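Only one protein chain is missing from this complex, and each of the others stays in its spot.
Moving on, here comes subunit A:
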């Protein structure tokens, strides 16, 4: 009897089987494509470790919790609770989305000039890479409190656009722009290294930005 229960538990906790059974898959923390220390000296290993294994992990965990509560509320037809869960889903869902994009935007081989089709788009919409860098840095530094600076793609008008979002508000859901590059300006993203000097962090991050990834995202967005 006990063995039967244990077997069922083991089977039930297998993610693939859960999917087959029609249960929602839990979100997981994506791995980084590089070591925590790989982005030194631009972003310290300590920051990367805390940012990824603590902050992003917390968003993932809290998102899973919120989604479970949502599923329960939906099953019961409890619309009040569904609505009340909105902010938690936005914070944690946004946090998970934003950081997942961010880790791929950065690379130890990053920096330098934009490449590929996105370079043409940058020159067309901003005049030059320098101009984009200046505008996007200014927008990121100017974020009040916590938030993100974004380079996004406006599909409707076929142009690149700079935007800033507060807290973990996700770019696409908030503005309709497709995210290409995000700069996290929450204090946890830079404080241990740069303290209150956010401009230094924002200027430095361009040294580890992966244009390959941004170009990939741009091509995917245009389709």
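Just so we're on the same page, contacts are C-beta pairs under 8 Å (C-beta built on N, C-alpha and C of every residue); 3 or more make two chains touch, one makes a residue touch a chain; residues count from 1.
One rule holds in what follows: contacts and distances are computed from a predicted model.
When the listed names "Prolactin receptor", "Sesquipedalian", "Superoxide dismutase [Mn], mitochondrial" or "Calcineurin subunit B" are checked against UniProt, the chain not shown comes out as "Superoxide dismutase [Mn], mitochondrial".
The residue touching the chain not shown here, chosen from A:155, A:195 or A:222, is A:195. Which of A:44, A:58, A:81 or A:100 touches the hidden chain is settled by the complete complex: it is A:58.
Taking the complete complex into account, residues 50, 54-55, 58, 87, 91, 144-147, 166-168, 186-188, 191-192, 195-197 of subunit A touch the chain not shown.
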